[in-house]
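Right, I'll just put the structure down here and ask away after.
Only one protein chain is missing from this complex, and each of the others stays in its spot.
Here is subunit A:
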């Protein structure tokens, strides 16, 4: 179970490719290097934000006494989440 939990997370290569695909200029795309420590930090942030979003949505659903987490719950927590990260 613990092994299965440890597996859940973003892959380093995926985040790296995703970020480099968003670089607009070819010059930047060619020259820019993305060091490992930077990447690890971004990965860490990614791994923090999304479980946090899930937990906050859960709590919102719990406070409204719903059995399922709906989009309305996520919409309610989204502004504060984006301000926090």
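By our rule, contacts are C-beta pairs under 8 Å (C-beta built on N, C-alpha and C of every residue); 3 or more make two chains touch, one makes a residue touch a chain; residues count from 1.
As a working rule, contacts and distances are computed from a predicted model.
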Missing subunit (named according to UniProt) among the choices "Centromere protein S", "F-actin-capping protein subunit alpha", "Beta-hexosaminidase" or "Small ribosomal subunit protein uS5m": "Centromere protein S"
Residues in subunit A touching the chain absent from view: 5, 8-11, 14-15, 17-25, 27-28, 31-35, 37-38, 41-42, 45-46, 49-51, 53-55, 57-58, 61-62, 66-71, 73-75, 78, 82, 85
